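Following: one structure in structure tokens, then a few remarks.
One protein chain omitted, others in place.
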Amino acid sequence: MIAANLPALQVVLPLLGAVLCAFLQRGVWAWGIALVVSVAMPFVAAGLLIQVLDGGIISYAMGGWEPPIGIEYRIDVVNAFLLLLVSVIGAVIMPYAKRSVEKEIAPEHQPWFYAIYLLCLCGLLGIVITGDAFNVFVFMEVSSLATYALIAMGRDRRALLAAYQYLIMGTIGATFYVIGVGLLYSMTGTLNLADMANRLEGIENSRAVLAALAFLTVGISLKLALFPLHVWLPNAYTYAPSMATAFLAATATKVAVYLLLRYFFTVFGASIIFTRLPVAEIFLILSLAAMFGASIVAVFQDNVKRMLAYSSVAQIGYITLGIAIANKTGLTGGIVHLFNHALIKGALFMAIGAVFYQIGSVKLDDLAGLGKRMPITMGAFVMAGLSIIGVPGTVGFVSKWYLGLGAFEQGWWWLVFLLVASSLISVVYIGRIVEVVWFRPVSAAAKRAKEPPLSMLLPTLLLVAATVYFGFDTSLTAGIAERAAEWLLAGIR
Amino acid sequence: MRLDVIFRVTAKIIIPFALVFALYVQFHGDFGPGGGFQAGVVAAAMVIFYAIIFGLEAAQKVFPPRLVELMVPAGIAIFAGVGVISMLLGENYLNYSPFAANPALGQEYGIILVEIGVLVTVSGTMVAIFYSFVGRGR
Partner (left out) sequence: MDLLQTIVAHYNHWIIIFLMVSGLYIVVARGNMIKKLVGLGLFQTSVYLLYLSPGKILGGTPPILSPQFSVYSNPLPHVLILTAIVVGVATLALGLALVVRINEAFGTIEEDEIFAGEEDE
């Protein structure tokens, strides 16, 4: 019974957890519930992935209403992989959250914080698992509203501004998405994504469908912080509570990328997107602009969280570059980087959160000499930093290798040079932190710092270890990503 | 405030009937226009109406903030719990058919239960939003 209902459990467990958290007005209990739910999630996701790898697509009819009439939860290799990613990050982050949240959130708000976090998790998993276009919108808004609230819980008053800015831009993005879905619905008469793909055959050139594609692309790009639409991201990541930043940086944008992949390859089909329309060219230019522009901006930041946030914008550029390259190898690179970047950014933000826990600041100058006081945390930070750069032996290298290979296959040899060049810029900003942390005299703020508690240190180290492990053993990540890419390129048609 | 006799008398006449109307809308949700959301909004509107005329303290005596705060998750718990029960009865999540021997009747029971969950959450949320805005800056 449980095996058959895994798709529903994946979304319902966090929801029930959130309800329980809201009932209990004690921070520790709420944390316990959130921990139990978050740790259960990877098992559910792994169960789904195994079922998919063995038996192909799972289709789950919500409420017993058969698709395409009812809401269908449809799981294939791509979203099973994403489900596993999001739930693993959630599970790793929960033990870390306890101390960090105790420090940063007022006690009376803690149960609500965990409830909102679980709602956010529920929304993100829901976007990935559902096969219904409007259901995606509902889950998107569940996760987005939860995200705005999480950001607004930051201690700095500018967190409120960041949350407000994100609310405005995020709502515009979501509304663009609904406009696109509405146009598609009026053209096809269905909301089921698989059914929609079939019914679009023959009318894909009509203006309403193209307008829908444009609205969907812009709306989702706002959510995934594609280069010119990224302005909400740096402030949001800088002022959100540490735990929220680590979780969101690792998952929220990745889920939006998944949604883009879903629409581009499954619903519209690669032939419309890449042969008839210049989508690949547009994404190529925007990705390169993100890789270079955001990286250069990151170099000049004095707040480490903001620096990492700009680095996130740049890294999203690598992922969308994989979409622009659009052959099997390139797309594999994009999907692998989706996974790898989640690990890397999770680790980096968790290390910085640990620093904030100890010295109460993330200004670059206050971090001076911290390497002597917190060698393990900062060592983990540097290891993850090497991954961002793409040093061989780390996950960052694996994804760039695939991207470069894909570019080569496409005949874009110049792109390989640009990949290397943009990696060199990330050497500069990571190098700046390394220089300050390890080679400067200890700052006043860092004088009394010591290693963070084990509950914060171990999850960080676990993610860093994963970035190294998956740098050597690529069979799991790249293997699944390759199957996912194959599946996407084959499309439904 | 005390002198607004017309308001106070009107309120006393309107509120009970409007609340009954909310219940009418609620229990017609399974086979006619209506449902938990609309009923919840009507009910919450009456609480807000009462608070505007008789003052926030009077309204909070009837609907304590703590109760309102519990109503929000309680409704979701009913909704999600109904789904869990259908899973325990061996059907897909939120499939109400096994709730009664006759599947059509089961569907009706399920819808009524779920709508009650919606009523509780929606009215709770609306009142909670009102309370938190009005209570601010006092």
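Chains here go by letter, A and B, matching the order in which they are written, and residues are numbered from 1 within each.
Here, contacts are C-beta pairs under 8 Å (C-beta built on N, C-alpha and C of every residue); 3 or more make two chains touch, one makes a residue touch a chain.
Keep in mind it's a predicted model, so treat the numbers as computed, not measured.
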Exercise. In the complete assembly, which of A:L161, A:L210 or A:A465 touches the absent chain?
Worked result: A:L161
Seminar exercise, completed: The one residue from A:W29, A:F134 or A:W487 touching the chain left out of view is A:F134
Problem set entry | Contact partner of the left-out chain, one of A:M62, A:M94, A:L124 or A:A149 | A:A149
Exercise. What residue numbers in subunit B mark contact with the hidden partner chain?
Worked result: 37, 129, 132-133, 136-137
Exercise. What is the set of subunit A residues that contact the non-displayed chain in the whole complex?
Worked result: 134, 137-138, 141, 145, 148-149, 152, 157-158, 160-161, 163-164, 167-168, 171-172, 174-175, 178-179, 182-183, 185-186, 191
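Simple rule for what comes next: only the chains that are shown with their structure count from here on.
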Seminar exercise, completed: The distance between the C-alpha centres of subunit A and subunit B, rounded to whole Å, is 36
Exercise. Which residues of subunit B touch subunit A in the complex?
Worked result: 69-70, 72-74, 76-77, 80, 83-84, 87, 90-97
Exercise. Contact residues on subunit A for subunit B in the complex?
Worked result: 1, 5, 8, 12, 15-16, 18-20, 22-23, 60-64, 115
